[in-house]
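The complex is shown incomplete by one protein chain, all other protein chains being positioned as in the whole.
Read from first to last, the chains carry the letters A, B and C; within each, the first residue is number 1.
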Amino acid sequence: QTQLFRYVLQLADTSLILAHRLSEWCGHGPILEQDLALANIALDFLGEARSYYQYAAELEGQGRTEDDLAYLRSAVEYRNPLLVEQPNGDFAATIVRQFIYDTFHYHLLQQLQAGPDTQLAAIAEKSVKEAAYHLKWSSEWIIRLGDGTEESRRRVEQAIASLWRYAGELTTPNATEKELQAAGLVPDYAAMLPQMEAHVARVFEEATLPVPQGVFMQKGGKDGRHTEHLGYLLTELQYMQRTYPGLTW
Amino acid sequence: QTQLFRYVLQLADTSLILAHRLSEWCGHGPILEQDLALANIALDFLGEARSYYQYAAELEGQGRTEDDLAYLRSAVEYRNPLLVEQPNGDFAATIVRQFIYDTFHYHLLQQLQAGPDTQLAAIAEKSVKEAAYHLKWSSEWIIRLGDGTEESRRRVEQAIASLWRYAGELTTPNATEKELQAAGLVPDYAAMLPQMEAHVARVFEEATLPVPQGVFMQKGGKDGRHTEHLGYLLTELQYMQRTYPGLTW
Amino acid sequence: METLELTQEEQFQARIDADIRIEPKDWMPDAYRKTLIRQISQHAHSELVGMLPEGNWITRAPSLKRKSILLAKVQDEAGHGLYLYSAAETLGASRDQMLADLHSGKAKYSSIFNYPTLSWADMGCVGWLVDGAAILNQVPLCRTSYGPYARAMVRVCKEESFHQRQGFEIMQTLCEGAPVQKEMAQEALNRWWWPTLMMFGPKDADSPNTAQSMNWRIKRFTNDELRQKFVDMMVPQAEFLGLTVPDPAVKWNADKNGYDFGDVDWEEFWNVVKGNGLCNQERLGARVKAHEEGAWVREAALAHAAKRKQRASEV
Partner (left out) sequence: METLELTQEEQFQARIDADIRIEPKDWMPDAYRKTLIRQISQHAHSELVGMLPEGNWITRAPSLKRKSILLAKVQDEAGHGLYLYSAAETLGASRDQMLADLHSGKAKYSSIFNYPTLSWADMGCVGWLVDGAAILNQVPLCRTSYGPYARAMVRVCKEESFHQRQGFEIMQTLCEGAPVQKEMAQEALNRWWWPTLMMFGPKDADSPNTAQSMNWRIKRFTNDELRQKFVDMMVPQAEFLGLTVPDPAVKWNADKNGYDFGDVDWEEFWNVVKGNGLCNQERLGARVKAHEEGAWVREAALAHAAKRKQRASEV
């Protein structure tokens, strides 16, 4: 039960932090249509985050709300993987971060929707359709940028070089995930890998990009050991709730 | 009494916000020696801010501390002029912001140290020596950048174009200042202007830069109407105190 | 035999007077086309720039629900921008040219967006007052003479009135909340009241194009008429919220069945129009920056599309 709470919180934090990063683009996108798309994806992740937080609050059963969980925990209590807290950088970095996460997210939700936990399955079933669209969108942009201009290729390669090192954490189970995998509540990431890798290979081939090999993988976020970026993100995210505790907005 | 409290708070906010901006450079300066200089100036302003906050707290007499005043007031309660909250930009923008403020600050302190309020006079007397050094430093950099390379000239001109519009607020008294000027507690800014303008003219001439003319001047900060930059600055500045109210650090 | 033939211009005006919509392929006077392009693109730019003041609080919204509503709202504004650019394109304007005119300062956008958003209550005021004023300006445009514009406005107005209710609800929550929240609401109202009154434009006496625009039915009320409507609508709402409108001259006038109110600071109005508002440089700067930093993305998308097309033609 406690482990499930922790895992759902990890999913919630992940969706929230990614939504937050994407929402930073709002009004600053490279094309109005993509500004809309980014906001749209941010909204999907925000909605998913809220579902998870509500479920986590229910699992915990101590009267905390979705807002308590999102706004009143410190950086070292946050459980998102390092990838999603990385700054937006240029559009290429945002796309690469999104593509890496979408690839995992879509395949994860496919498993979760068939899993034994009915609430998680229900959230996953709703979100997997959105995730399929996200993956299509970010895959198409990887292809456009990789097989676009010299500059776009240089930028997407640079983004891959700086962000790929955070991919491994997604499919490396931490203690909580291992325990829940043993109980069949969390999918076996190893079994998901072939499909994920096949998708990456397909997209990168069309993008004429080499798939990164032998990258040293960073980890720690899922256990609360973050990069320094998260702290700054939380100062903004939490400012109002921290400043005016206990009020209704 | 209330007006004096407001005025001292305005001085305190101004020094704190400028110190905060300067401290953002720490570890990121263009030359190690200038990294040190920027930190040094930031420390001077921080020290000055603390003296003003302590005096303001005393004037108010309601048991608030320097930290309460600095950390527990919202953006619309802050009273610093708009100039000092503007982002660092490049080194040229930081220098121009500093030069504009130093010119005012030095001449203000010269007056305040001879003023009738003994506490303000004492703070001013201590700070005016530092302010003289700051003004020397920023003046020299204006000259170096103006009469340096083509790029440095372009950058310093750009910084002047974007920051000069905040100069006017410094010497335009708001209601509080007007009242205190009538009481002789705040110097007559109009009387300070000739000396300030002479200094600017001298430095700009040596820098081979034209003195800006006919700039539309922005104002509002001294009455709590700020630019959007201040809110973000305060989310960082105040995060800990807002998150953990009432604790000792 | 002398027939009673109408000129093109007369036929055009006759259709307008009969409330028959003008469509893209219909003949229209050059001045009508130009006025519309200017008005619609200005409106589109306002949606685009209008994303910024509210976008400023997305990352700091005080609850997940509010964050979600605010983000969706700003996204809607991007959507409105798209409809409106499309409507202007039916008149022969290109989006690239319209954006270039925005970025060079040639084209205008609503001055209200040159004011900063300084507290969460500003999200309430922008929705309640700014969107409220926008709706008063825009609802008549749903019946405007140019078809594509009128249809775009139907959609825009529907969403705007939804946004306006959300804004009011933010204010209501603040006013029913803790004292610090109510103070926040009042402080924001103090800052936004006068600028929203300016949204209806100069006084009728100083608005020389109004007559022609009304004749063409691309405007249906004068600036002063709309401003009066706005005050009459908002003063009771402020009272309902328990807030004080920052104008000591506001007073019910039974004779005119409306409120008297004080005079706008027209010097401030013209200063902001001329580019001297607090945020003019920041707003335009943010748009130009986004556009310039996005150039390589747009180029990449075009280059890739061309490669695809090339490959398809080779098959």
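Simple rule for what comes next: a residue touches a chain if its C-beta (ideal position, glycine included) is under 8 Å from a C-beta of that chain, and two chains touch if they have at least 3 such contacts.
Just so it is clear, the structure is predicted and the values come from calculations on it, not from any experiment.
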{"item": "Chains still shown that are in contact with the chain withheld from the display", "value": "A, B"}
{"item": "Among B:36, B:114 or B:198, residue touching the chain not depicted", "value": "B:36"}
{"item": "Option from B:27, B:61, B:194 or B:214 whose C-beta touches the chain left out", "value": "B:27"}
{"item": "Chain not shown, touching residues in chain B", "value": "16, 20, 23-24, 26-36, 39-40, 42-43, 46-47, 49-50, 53, 66-67, 70-71, 90-91, 143-145, 147-149, 151-152, 155, 236-237, 239-241, 244, 247-249"}
{"item": "Residues from chain A at the interface with the omitted partner, ascending", "value": "74-76, 82, 162, 216, 218, 220, 225-228, 230-231, 235"}
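The working rule: only the chains that are shown with their structure count from here on.
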{"item": "Top chain pair, ranked by number of contacting C-beta pairs", "value": "A-C"}
{"item": "Intercentroid distance (Cα basis), chain B paired with chain A, Å", "value": "42"}
{"item": "Centre distance in Å when chain B and chain C are each reduced to the mean of their C-alpha atoms", "value": "37"}
{"item": "Residues of chain C engaged with two or more neighbouring chains", "value": "60"}
{"item": "Residues within chain B bordering two or more other chains", "value": "74, 235"}
